[in-house]
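Just one protein chain is left out here, and the rest sit where they should.
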Amino acid sequence: MVKKMDNFLPLIVVFPLIMSIIFSYIYKSKIVRILTFLMALILVVLPFFGTYGTYFFGDHAIALGSTSLTSGIAYVLNPAKNVMVFTLMLIGSLILISATGEKKLNGIFTSLMLMGLASVSAIIMAEDIFNLYVFYEIATITQAGLVIASGTENAYKAAFRYLLIGTMAGSLLLLGIALLLSATGTLNIEDMRNFLANNSATPAIYGGLLMLIIGLGYGGGLPPFHTIKADMYSRARPFVASMLQTYSKFVLIALMIVILKLFGGLPYFNITRGVLIALSIGGMVFGTVMALLQNDYKKLLAYHTISQGGYVAAGLAIGTPLGIVAGIFHGINHAIYKSALFLGAHIVSKAKSSNMAKLGGLLPFMPFVAFMILCAKLATIGIPPLNGFQSKLLLIDAAMKANIPELAIIMILVSIGTFVYMMKAFYLIFLKPCSEEQIEEYKNIKISKYSVFSLAILTVLCILLGIYPDIVVDRIYPFAKDIGINWALNK
Amino acid sequence: MIISKVGIFMKYDEFKREMEKEGTGDSMSVGAGLTGEIILYGSLVMVMFLLSRVFSEVLLAIVGISIIGIGISTMPLIFKFKEENSNQMNIQLFWISIFVGVLSVALYLAK
Partner (left out) sequence: MGVLSSNREIAVSLSFILFGSVIFYSIYSIDVVEGINALYTSTYIIPNYVTAVLFDWRGFDTLGECFILINSVLVAGMVFGKGLFNRGFLKELYRDKKTCEDMDLGFTPIIKVLAIPMSIVLMLLGIVVILGGHITPGGGFQGGSLIAAAYVLAIISFGIRKCPINFSHKFLETLESFGALTFLILGLLGMAISGYYLFNVGEIYGMNPFPSPLSIAQNGSLNVGIIPYLNMAVGLKVLAGLSTITTLLISERIIFKNIKD
């Protein structure tokens, strides 16, 4: 009876969950700090526990008899998903490491972080649409909790608003899943895809698609949900915001992949593709224009996150293999350099405030940090040899190959806008001349070594992926080829 | 010149004044604001091109771009845009409800 355990894939989800229960129980204890540090180290190796292939929970594999459907919950791990989970866990680990430098670290925070990591990695790996929904809900509540953790009035407001809209979007998503279940008779994504490909569409299927897109917009921060998301990012502590944006970026990618997988090759998907491209253009343009108008560094970064989310969505919405590769790669890159930027904002906000008008002249006091922040900024603008350049190049290539040069031009326009506000922020924070008393204030700044360490690792990754993008792209490509379809706008 | 007194054209004179009202009147912020304005209008033009190409309507492109051209020469869009993207719950809910309506029309009626 006793078989050999060969696949530890569930541990990627279950181990952080177990630890999160323990952390929430001992939240006041003194060992929380050291345990958090240990947990951060374990998280990095966790993604390598799973072996590639399909994993069936409770040994409920493909049912015998007349139906050839999967009877239980299945998870799929492939190189592309493994890269995503690894990026997620790595960023989570670095954020936990920089959190150990915080004065008021407590177990509740670590517990919520771990729950979020577990649920987002489950969303990435889940091949079962209801399981995906369950973890989507956990991720929503976790994000609200992480915002509340900063404890200011505005954080409370932002989190409640996020939860309020989340109730609406979450229940609509659940309704959509119910409609899809009733119309196809299965929850497994692969089975559902086969069913949809072989049967004509019914109104229930359209309803399911509609609700999935609403859930996607909320989970990924596409318009019109972008103001709520941006508010949340700017109200959270900056190093927490870097985790929040990583969560929502991967939720966006995972849900996009689900939609593409289910409907991507179907004749009635064309109009949906148009809607998705429109949403992503909206995300790019609205985010950038709003970021150009901000004076607060945190708010600027928050809207920047929205605009980069638009890029990711655009790549995936194009739906060609190249577009999917570009979208996922840009999502990974974005998670990396954006976390670096938010960590930089965390270090900067220690100096005085995050209002850029009150800062200035910080360069002599933290030259190394300034250099790393500059690297991350150049990466997000898309300057070679940094990782943002590689993925933006792929994105524009994908748009051109699909015969949508307009999309490529909008991407370049938005990049110019990004350049303007990023350089504005850099000038105002680091280069602008400042008064004598401000210099006296700056001398007392204590920069947390943990945060600088995390920032350094992320910067190294930015440069590494910029020079060797194939590390990631080669792993994503077979997966993208599987779900993408080749098409071009022929008019 | 006469027209500008009537107040139809040349609203861009007020651009800096409008930004100063919000305490962001330094040249850097005004430059950033103008960049935002150009990106907004530029992407509108591009979207118009794309739409006319998708629906094969040359007239749509011509009319649309003329309207955008008149718009860019008369009124700054960005302040209105900022207001609509502000953090007020009623505006957010308004756009979300419009979004679900438009989405259902797009997916059901226009298939």
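Quick notes on this structure:
Order of writing sets the chain letters: A and B. Residues in each chain are counted from 1.
Going forward, a residue touches a chain if its C-beta (ideal position, glycine included) is under 8 Å from a C-beta of that chain, and two chains touch if they have at least 3 such contacts.
Keep in mind it's a predicted model, so treat the numbers as computed, not measured.
Listed residues A:Leu69, A:Ala398 or A:Val452: the one in touch with the omitted chain is A:Leu69.
When you scan A:Ser93, A:Ser121 or A:Thr142 for touch with the missing chain, the hit is A:Thr142.
Residues 94, 97-98, 100-102, 104-105, 107-108 of subunit B touch the missing chain (whole complex, contact as defined above). Contact residues of subunit A toward the unshown chain are 1-7, 10, 14, 17-18, 21-22, 24-25, 27, 55-60, 63, 65-67, 69-73, 102, 104, 106-109, 111-112, 115, 119, 122, 130-131, 134-135, 137-138, 141-142, 144-145, 148-153, 156, 175, 179, 182-188, 191, 195, 202-204, 206-208, 210, 237.
As a working rule, only the chains that are shown with their structure count from here on.
Considering their complex, residues 161, 165, 168, 203, 206, 209-210, 213-214, 217, 223-228, 231, 268, 271-272, 274-275, 278, 281, 284-286, 288-290, 292-293, 295, 404, 406-407, 409-410, 413-414, 416-417, 420-421, 424, 427-428, 489, 491 of subunit A touch subunit B. Contact residues of subunit B toward subunit A in the complex are 23-24, 28-29, 31-33, 35-36, 39-40, 42-43, 46-47, 49-50, 53-54, 56, 78, 81-82, 85-87, 89, 92, 95-96, 98-100, 103-104, 106-108, 110-111.
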